[in-house]
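Inspection log for the structure reproduced underneath, given as structure tokens.
Removed: one protein chain of the complex. Kept in place: all other protein chains.
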Amino acid sequence: MDQTLTLITLDLVGCFVFALSGGLVAVRKEHDIFGVLVLACVTGLGGGFLRDMAIGATPVAALSDWRYLVVPMTAGLLTFYFHPALGRLEPLVNVFDALGLGLFVIAGAVKGLDYGLSPLAAAIMGLATGVGGGVIRDVLAGRVPIVLRRSVFYAIPGFAGASVTAFGLYFELSPPLVMAVAFVLCAGWRLLAMWRHWEAPLPRGSASV
Amino acid sequence: MDQTLTLITLDLVGCFVFALSGGLVAVRKEHDIFGVLVLACVTGLGGGFLRDMAIGATPVAALSDWRYLVVPMTAGLLTFYFHPALGRLEPLVNVFDALGLGLFVIAGAVKGLDYGLSPLAAAIMGLATGVGGGVIRDVLAGRVPIVLRRSVFYAIPGFAGASVTAFGLYFELSPPLVMAVAFVLCAGWRLLAMWRHWEAPLPRGSASV
Partner (left out) sequence: MDQTLTLITLDLVGCFVFALSGGLVAVRKEHDIFGVLVLACVTGLGGGFLRDMAIGATPVAALSDWRYLVVPMTAGLLTFYFHPALGRLEPLVNVFDALGLGLFVIAGAVKGLDYGLSPLAAAIMGLATGVGGGVIRDVLAGRVPIVLRRSVFYAIPGFAGASVTAFGLYFELSPPLVMAVAFVLCAGWRLLAMWRHWEAPLPRGSASV
């Protein structure tokens, strides 16, 4: 009961910070207010949408709980009216975004297992939940998705966190312990990667810059 | 009985005019005949596809009724062979497109309610039905989706019409009245916005052009 409430709260926090990032992209592209709201919503909700359509959890969660619509819309409105302040807060937004990624990959992997997926497939669904919204945001905004460009910041820590969750729960380790390890691994890795400017290996023969 | 027939007729008319707009984009990009047909079909059918996958109405409607395949293909062929005439008719196409938007948001909201969504979620599905095809068309054609750029023409009237439909039917007002008001509100607003060149508010600090 209480645990479900905690999970939903964390999920909504993740949705909120992802929606902020979508709204900021729309503001920089000088879209009008509805463009900002739409990009905030698809960024905050897109990953869960994709996951729910793939595993057949329809109607998708975002449509059956009004909080999943109100939270990203609020984030979009805040971005629209207070974006200069939010721009200055970008380092803070990045920190929240790392926390959001950690929350989303865990929630996605747990839901995948609930729908009977194998641990590997559930980890993939966790990753898709964590990065899906950002991919849709970047495609709509006409940019190459960040998950393809900066994998050390996004895809690798996300997949690590989702895998720990999916395999840990599959082998019946203690759920709070598994989720705590997954969260620290995913969010911590991403924060370290940002702070230390890590880079992933490039294909042979590519320029290193 | 007769009402269902009317709704399907209107839905097919909407699909036809959206498919014309997709075909015209493909012709301008100098795609060949199959490219024109594909872009006509995804524009005419994409919104309903997305809605049906999100609410779990599978197989999606476009696959269970052959008319939903024949209508956009016909529109694509017409565009391919008669596009100079259609180009001159662009103002007329825009008028049909406004009518199509009105029909699609109503049909989407009604189907959302039928599948047990809340009125707010049904209104979002109505909007997704109305703008989804155009978003897919623009993404495939390498353009920023028009729904992000020109919201006063698309997203705001669409959401208004979808909301009137969803909340009106939820509170059990007379369906023909609700749909008539929603249609006039949505299509009328969009036509007025085109005619008067309305603009939506931009984020603070943006250049107004």
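All chains are identified by letter, namely A and B, in their written order; residue positions are counted from 1 within each chain.
By definition in this document, a contact is a pair of C-beta atoms (placed from the backbone, for glycine too) under 8 Å apart; a residue touches a chain by one contact, two chains touch by 3 or more.
Since we're looking at a predicted model, the values are computed, not measured.
Contact with the chain not shown here comes from a single listed residue; of B:L63, B:L92, B:L173 or B:L192, that residue is B:L63. Within the complete assembly, A:I156 is the residue of A:A75, A:I156 or A:L169 that touches the hidden chain. Across the entire complex, the residue among A:A40, A:A98 or A:M125 in touch with the chain not shown is A:M125. Residue-level contact of subunit A with the missing chain is found at 53-56, 58, 112, 115-118, 120-121, 124-125, 135, 139, 142-145, 147-149, 151-152, 155-156, 159, 199-207.
In the full complex, the hidden chain is touched by subunit B at residues 26-27, 29-36, 38-39, 49, 53, 56, 58-60, 62-64, 66, 69, 80-81, 83-84, 139-142.
By our rule, only the chains that are shown with their structure count from here on.
Each chain gets a centre from the mean of its Cα atoms; for subunit A and subunit B, those two points are 29 Å apart.
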